[in-house]
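Here is chain A:
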Amino acid sequence: MILAWLLLIPFIGGLVAWLADRKKLVDPALVTLATLLLDLLIVIGFYFTRDAPIEISGQQWMAVLELAWIPRFGIGFVLALDGLGLLMVLLTLFLGVVAVLSSWQEINHRKGFFYFNILWTMSGVIGVFTSLDLFLFFFFWEVMLIPMYFIIGVFGHENRIYAAIKFFIFTQASGLLMLLAIIALVYFHHQSSGVVTFNYFELLGAELSASVAYWLMLGFFIAFITKLPGVPLHTWLPDAHTQAPTAGSVILAGVLLKTGAYGLIRFAVPLFPEASAEFAPVAMSLGAVSIIYAAAMAFAQTDIKRLIAYTSVSHMGFVLLGVYAGNETAARGAVMTMLAHGMTSAALFAFAGAIGQRIHTRDMRQMGGFWRSAPRMGAIVLFFSVAALGMPGLANFVGEFLVLLGAFKANMLLTCIAAIGLILAPVYSLIVIQRIFHGKRLVEKPIPDVTTRETVMMLMMIVVTVGLGVFPQPVMELMASSLDLLPVVAFNDEAGMVSQ
Partner candidate 1 sequence: MLEFLWLVPLLPLLGFLLLVLLPLTKRAAAIVGVGSVGAAALLTLLIVVELFGLSSDAQVFRQIYWTWMQAENFTAQFAFYLDPLAAVMMAIITGVGFLIHLYSVGYMDEDPGFARFFAYMNLFIAAMLVLVLGDNLVVLYLGWEGVGLCSYLLIGFWYDSHANGYAARKAFVVTRVGDALMALGMFLLFLHLDTLDIQQLMANANDQWQTGSSLPTIAAALLLGGALGKSAQIPLQTWLPDAMAGPTPISALIHAATMVTAGVYLIARTHELFLLAPDIMFLVALIGATTLFISGFTALVQTDIKRILAFSTISQLGYMFLALGVGAWSAAIFHLMTHAFFKALLFLAAGAVILCVHHEQDIFKMGGLRKRLPVSFWSFMIGGLALVAVPLTSGYYSKHEILFAAAGNENSGQLLWLLGVLGAVMTGLYTFRLIFTVFFGEENTRVHESTVGLVVKLPLVVLCLLSIVGGWFVLPLDHVFPASEEQAISGITSLVTDVAPFVGIFIAYLVFHQNKALADAVVAHTPGRLLQRFWFSGWGFDWLYQKILVNPFMLFVRINKNDIVDSFYRLAAWLMRLIHRLFGLTQTGRMQWYVGSIALGVVLIVGAGIFS
Partner candidate 2 sequence: MIAIPVEHCLLLSVMLFCLGLLGVLVRRNIIFVLMSMEIMLNAIGLAFVSGGARWGQADGQVMFLLVITLAAAEVAIGLALVLQLYQRYRTLDIETISKMKG
Partner candidate 3 sequence: MSLELFLFYLASAVAVFATLRTITCLNAAHALLYLISSLLSIAVIFYLIGAPFAATLEVIVYAGAIMVLFVFVIMMLNMGKQTVEQERSWLNPVIWIGPGIICTVLLAELVTLLVQKERLLETVIVTPKEVGISLFGPYLLAVELASMLLLAGLVGAYHLGRPLTQKQPGSIK
């Protein structure tokens, strides 16, 4: 039941926030913050008071909720939470709080509608991370999309309509492919077993011919890689991120991209293990290409939010590489990268928004020398830039290191290519610091340093980033059982190439 509450609280909170604004009762931002904190508390409370894990078809689950929904088509309302899901939900709610704090003063018109959308996106994302019925999963996949579309399209910057529609078309078209794949999967499962069901656990064992499985896997893969995003389906992201309001960027980068990676880990690979194994070299190549290509693209940008958007693509390339490397080391690294990237990119976007609010531009050519007037902001951005480039001791390093370590086992050449990303990461990360905070001051009046609200928000994120970087082990143990289904992927051991 706890799972239903997790979903319902932001859902109801959204309506309350809207009404509160309509009736001018309370600030909808406060409602939103309270809602998210309540949800966060519930999750944390649940984690500490949870019962013994429930076992379903060999997997451990912390909580399961199973209700009939449309029994005629085998569609159930199945929610379940395991370590991976818990981590993702925690990340979602944490970044939700950050997003609300970062947009505290940014939104002035139709505030209620804005926070309504934020909370419904949150609800959809939590649904995605907990639902284990493919139909329900698809439902939530769409639920998180449409509020996001409004956040970008209504509250975004100058080119928002273009960005919002591009975002919508990309995700919707790829979502359609996933829907087709889901229905086809159910159909073929029905053909072989005579049972119509959308249930994840039952579909795990679906018997499919190799070619069918391959095509269905591709359907899922394209949907998830668009969301991830991986080259060459990444081009919606720079536009969407650039045009979205700060909170939108934070949620988009920190949370929504993770749904793609989560989908790969939870659905694409376990549902079609053999096809995924066959496809793995392609997926890993895409990951490696994403890492390098997006890193180079990031360096080229002059719009700060665009730059950060491309770094996201680069980082998510590591996730793609890790998920398909086919061993647990890399898979853990992939999840760690997801968490770490959630922190760093969200923080950087929050700052891009904060700077944008102060000087009303995102163009880095018009910035420079901010360190003098805003040293604390500079230090914090420096921290997150450094985290983003994979400094050991911070969260990103753990993820990237484990991904590369695991991927090296699977495919040396691709890992070597991906390692070039390690060289390009400082190129783009440091240029941010250089262009904004160093150099001569270009803006006439000094920009104000971080406010208390921003400091508190950032300290929270710094603590999490350092914590994940220095003590990642508890988190990794939490996710361990969820990754059991991943290493099914078997490889021809290319490592033997260089054996003695």
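Here, contacts are C-beta pairs under 8 Å (C-beta built on N, C-alpha and C of every residue); 3 or more make two chains touch, one makes a residue touch a chain; residues count from 1.
On the choice of candidates, all candidates are chains of the complex that A comes from, given by their letters.
Just so we're clear, the structure is a prediction, and the values are computed from it rather than from any experiment.
Enquirer: Pick out the one candidate among 1, 2 or 3 that is in contact with chain A within this complex.
Expert: So the chain touching chain A in this assembly is 1.
Enquirer: Which residues of chain A touch candidate 1 once you look at their complex with the stated criterion?
Expert: Those in contact with candidate 1 are residues 166, 231-232, 234-235, 238, 296-297, 299-301, 327-329, 332-333, 369, 371, 375, 379, 386, 391-393, 397-398, 401-402, 404-406, 408-409, 415-416, 419-420, 422-423, 425-427, 430-431, 434, 437-440, 470-473, 476, 495, 498-500.
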